[in-house]
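Missing here: one protein chain of the complex. Every other protein chain is in place.
== chain A ==
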């Protein structure tokens, strides 16, 4: 006695929800709740620890209700050099993003529209460079940058981030440009625009949402990086992730400040992520899913 969905719908219309339906719904909601708790509890714990005084951070069972305290933030910014680490992070992330945006959108357009022999091979080769393991890049770059006396400078870091941001940008922009209908651009060309004018005035504005999403993701990759930063920076040129980790070793473990740094690290990226959330899947799967 199988009842089809349609029949069941009719039944529902007559009798309201059945008990099993109700139970299934409750069960599924509970499971979803567990998922959300699992994902968000550490976030909550990080934020709450940042606003706790040190003593109440370590008391177990955990104190759920506490008076928010800003001393961690105050101490952190009073630490010598901390604000300059923030500045370093911003400089490095913004510069590598800028390079990726400029070179990436130019090359992406060229590879999407140009009559270049083997352009798809070039595109595939470019994206494959992004798949190289980070340690694999760290090793030769460390020695080569050492030769040019770049180790310990922010320039080294910007170049290092370009190794993964530029291929990403080219590949993603190529995809976005391929989606724009050709007709508009062709009309502009017929009207006497040069190819560069067409690119700047027609194609780029049309691909703008994609460009913004790509830029945000590039910023995120650079901002969050620790591996390159830990070997290419020292002392004054540290970026935020490195500073965050150093808080652990130099003064014992100042967890309150670590968590506070954590908030400063996560907040901007989370904001960017929410802004571009429609393009998130596409960006993070390198365009495979839209």
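The working rule: a contact is a pair of C-beta atoms (placed from the backbone, for glycine too) under 8 Å apart; a residue touches a chain by one contact, two chains touch by 3 or more; residues count from 1.
Definition applied: contacts and distances are computed from a predicted model.
**Q** I notice the complex is incomplete. Of the names "Carrier domain-containing protein", "Sugar ABC transporter permease", "Spore germination protein KA" or "Peptide/nickel transport system ATP-binding protein", which is the UniProt protein name for the chain that's not shown?
**A** Record says "Sugar ABC transporter permease".
**Q** Which listed residue (A:23, A:53, A:78 or A:248) would be found touching the missing chain in the intact complex?
**A** Touching the chain that is not displayed is residue A:248.
**Q** Can you say which of A:26, A:43 or A:184 touches the chain missing from this structure?
**A** Once the missing chain is taken into account, the touching residue is A:43.
**Q** With the missing chain put back, which residues of chain A would touch it? List them for me.
**A** Interface with the chain not displayed, on the chain A side: 2-6, 28-29, 31-32, 35-36, 38-40, 42-43, 45-46, 49, 57-58, 60-62, 99, 103-104, 106-107, 109-111, 113-116, 119-120, 122, 124, 126-129, 131-144, 146-147, 149, 151, 159, 162-163, 166-167, 170, 178, 194-196, 199, 220, 223-227, 230-231, 241-242, 244-245, 248, 255, 258-259, 262, 265-266, 269-270, 273-274, 277, 280-281, 284-286, 288-290.
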